[in-house]
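The structure appears right after this line, and notes come after that.
For this view, one protein chain was removed and the others were kept in their places.
Let's turn to chain A:
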Amino acid sequence: MMSYELIGISVLWLFLYGYLIVASIDFGAGFFAFYARLTKQDRLINRLISRYLSPVWEITNVFFVFFYIGIIGFFPDSAYYYGSALLVPGSIAVILIAIRGSFYAFENYGSKNNIVYLFLYGATGLLIPASLSVALTLSEGGFITKQGGTVALDYWALFTSPLSWCIVGLAIVSVLFISGSFLTFYASRAEDHAALKLMRSYALFWSTPTIIAALTAFIYLSQHNERHFQNMMDLGWLLAMSVGFFMIAIWLLYSGRRYGLAFICVMLQFFCAFFAYGIGQYPYILDPYITIQSSATSPSMGIALVVAFIGGLCLLIPSLILVFRLFLFDADYVKGKK
């Protein structure tokens, strides 16, 4: 049997992956909505975007809180180290999330067509992934220092590290690529040809930067954390699959068919890469201070959390299926007839 801390980290990593996908769609959609307004193409796509986002925006936010609560529940030490080190970047992310969530609601349910609200919504969509990706950079080690009883973040090391900038860049372009390919699929379902054309061009445009940023980050990782890099090289088949799915997705998008399958390939591309990254980092949560075994919560709490998690899923999965049936996969709703 797997130990509960391993179950815990696997489930949490899966949740973080879920957040990566739904939040990227959401963040990117916000940026595209703003960009389309600036270039006066908003009539083409904004209705499509708001139709998708309106019912699901809160769900996105919950994915994030879920991951966060889960990680401090299973591994309380991580709250201490990351909490102390991330006070400033974490608070900035909180403020950005707050601005984004509320201004989305203000724009969407309150005063429509307010360009300032839309700007805040679009800009934060790119800044949030940038600020959150700092946590991934920190986990590589070398940025958090511990002197006596005080944990602190070495800002100079962080800002001068090419790895951290590569990860920020990768976060931003991946958001735009994932979002673009999802909205392409959504537009094709809605049979909205003008929006489809525009979204397809966005998706194709952001595909190349995504793969370049990923490769660059990988190279800098090899210089920064040799152990992590070697572990990932041992999982080379996963990385190869990731690249394979990427190629299929691009080919489908380029040849203009099977957009649903294309988006699934994008999801699988990120799934393979994300898990290769995660498994490669095992057993560390924060190199070199926290490992999964050293920081795990007590068994009784671990089991209680797993039970609560299974119970919660039994409640949530049927509800999520209901949402998807009512909004995402109900062709009439997607086309705007309901």
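Everything below uses one rule, namely that a contact is a pair of C-beta atoms (placed from the backbone, for glycine too) under 8 Å apart; a residue touches a chain by one contact, two chains touch by 3 or more; residues count from 1.
Just so we're on the same page, contacts and distances are computed from a predicted model.
The complex includes a chain that is not drawn, and of the options "NADH-quinone oxidoreductase subunit H", "Cytochrome ubiquinol oxidase subunit I", "Peptidoglycan D,D-transpeptidase MrdA" or "ABC transporter substrate-binding protein" the UniProt name matching it is "Cytochrome ubiquinol oxidase subunit I". From the set A:38, A:65 or A:115, the residue in touch with the chain omitted from the display is A:65, counting the whole complex.
If you put the hidden chain back, the residue from A:6, A:95, A:235 or A:264 that touches it is A:95. Touching the omitted chain from chain A are residues 54-56, 58-59, 61-62, 64-66, 68-70, 72-74, 76-77, 79-84, 86-88, 90-91, 93-95, 97-106, 109-111, 150-152, 297-298, 300-301, 304-305, 308-309, 312, 315-316, 319-320, 322-323, 326-327, 338.
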